[in-house]
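Omission of a single protein chain aside, the complex is shown with its protein chains in their original locations.
We just call them A and B in the order they show up, numbering each chain from 1.
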């Protein structure tokens, strides 16, 4: 009996005190900090009419809003529907997948606006952070790193642990992002390094520290059912379709956004074909495995996160996708079984490894950039060789790109190890080994059909479990 | 036996005559009225090339289409996928939720174009209504009011009743909107008052009039199953993600749209945290309730409908979201059980109450507006203090905002009571009490596995009910 199983557990999963307290304290802190620091930027303030006159801007369409809002909404869908539904593949953890994803993204994006603001856009004169649509995109990006990490521990942690993980994750993210983008002046518009490599290793390190030797006790829950796999495809497809928006959302206006879209579009198409090929090869009769289709098809988008805005050329994008589909799928086939990490969603194969590839591709492409291909001004624009960096050569840039990648790995691994240790404290309400991957622990589930309760033979319980829930009407 | 239950009912749910007749007559009427009244506006007409030359517009990108189309499509998704899937939570009413939502939205938007056209944009010289992308957004908005009302009566009415409800709903909407926006000159870009308060009370009044004392007879159908709750989250998330587009879709070009997006984005994030907190507090062991997550997380968007375009400031938006999450969730916990309204989706807690809060927030924010914050021209632009209203003060504006809210409540309650009485006539084919919340009544459902029919023990029927349906191949 499901309910009996719950009673057997030794862990205290009662989060009635901790979860509300964390949410309330945190939200009130956000309100105060926003009150002190956050203001509308000049394009979202009613004084825009004066800015326009002052800067001789002839039309409202020049407002950054119109350059970035469609991409922002696509990114927003990826964060909430894409990541959320991708993780619904488990047979009884859909509520946790979508619901906790929703919670920690909403929690994290507020903190991200502050952290990224302090590091990137604190106005020295007023001491304020001025936000616009690009800030919202960056906050969503920052949250993506934490959602990736969630994939590694899906089903094994409590929502309170997730909030703690997100709090530290966003903090670490903002610091490594500052080091990589500002200090090293590396380019990483789609976040191969900053988002995927960091998020991947952050999650893997946490999952390693939280390693559960007896996780096999919840083996019966560690799988999908037909409909849960179909739900997961909603996540996969929205991630896949909108990835061009992800990689182009904060690139340069004009050709920068345009090119990033083309490259990502092509790269992802190529990834699908090699993923299918390897998946089919891995089975005796050539059958396809949903795990590969749901995940590895996305690896190309991850790996083009750095280079999407570069002149990698269309066939270059196809080549990156080609190899990413192969490597990621082989990761699911071979590596997941050997690593002692209990990486629920296989983020090693979808984010960490392709993220590293993306960093390398970015470094090589940057080092190989030339004025003949980019044009003089094009080269300056693409790599932002202005101000302090106006004399930097492409070769040096390549070196800094590589350095950036190392920074993201170090931040992920070390940060994750530390945060993992914090999460090991026995105060967070995480589930017992035999109750992992079960929504029962943290969710009121629909009740069983009561009228039939007594007469149900044991085998029927599972089916009936999902039938009935009273709602106030 | 499901089919036997159907035969037991006394009500005549045969809508083979009424439904087609209403659809055909109505659609033909629409064609005739569109032929007489509706034309393309100057930005969607082939004469745009001349308009451009005449008005010295240098680029096609100045066409309003490019300012509003991305927002329009987001709103469109909210109307059809958002509202439709949000209501799929019931175990056996997904077809009715998505399908009837689809029907009445398609029906209502045509009538909305006419009604809103007559009231807002009838050209006195030509007697024509000129439509463009903003008209489509407004039609979708108008329909939203009726879909909200549908939430209150979900599962208890026939599609013919829904069409009648929508016909009157759109009509009432256009009138109250005219009074609030044009006569009172209140601002309400995201429709806290015009859409949510009106739609909420309209639906609640109808549901009250149609009160069924014996609704407990269909108690077995009044709940969710695991997968239906997951489907409902698709609706929730698309509403939540695109709500910034909803509140900014018809605000001023430039900073107006930009600011409305930022405010709504922040407000909704804040709502999620307090919803989770209260939901967890409401259960003995801190478990979360899907009903709250599906609904109350959206209350912040509703409550910022009026003030989204104002300079409410980022922390102000967070505060609104903070309280709305609390109030809406407590509504689900306490109020739904006590009100004698049989409000299926809890629209009181998601739309009516947050809508009223939104009206109050709008009135206060308007009254507190100052030239120092908005700038001289910014104040004029935001509150449209031009023409007849050029001498209005912000305090007066606050008063008119409050008056607008009262108008929307009155229209909702009185209109709903009258329409409810009409719907009580025994000619509309509504289901018997014991057949409510059951798709069986109005939909051809997939057949059962015939080969196994005889040997199935009663308990299995339910599971098998959803297995089999013949399709012509």
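A few comments on the model shown:
Methods note: a contact is a pair of C-beta atoms (placed from the backbone, for glycine too) under 8 Å apart; a residue touches a chain by one contact, two chains touch by 3 or more.
Nothing here was measured: the structure is a model prediction, and the numbers come from that model.
Note that of A:28, A:175 or A:277, the residue touching the chain absent from this view is A:277.
The chain omitted from view is touched by exactly one of A:140, A:229 or A:430, namely A:229.
The set of chain B residues touching the chain not shown comprises 13-20, 23-24, 26-28, 30-32, 34-35, 38-40, 43-50, 52, 58-61, 63-66, 69-70, 73, 76-77, 80-81, 84-85, 88, 92, 94-95, 98-99, 102-103, 106-107, 109-110, 131-133, 136, 159, 227, 231, 234, 429, 441-447, 449, 451-452, 455-456, 460, 463-473.
Residues 58, 61-62, 66-67, 70-71, 74, 89-91, 215, 219-220, 222-227, 229-230, 233-234, 237-238, 240-242, 244-245, 253-255, 257-259, 261-262, 265-266, 268-270, 272-274, 276-278, 280-281, 283-291, 293, 297, 311, 313-315, 318-319, 322, 332, 336-337, 342-344, 346, 373-375, 377-379, 381-382, 458-460, 462-463 are the ones on chain A that touch the missing chain.
Here is the rule we go by: only the chains that are shown with their structure count from here on.
Rounded to whole angstrom units, the spacing between the C-alpha centres of chain A and chain B is 31.
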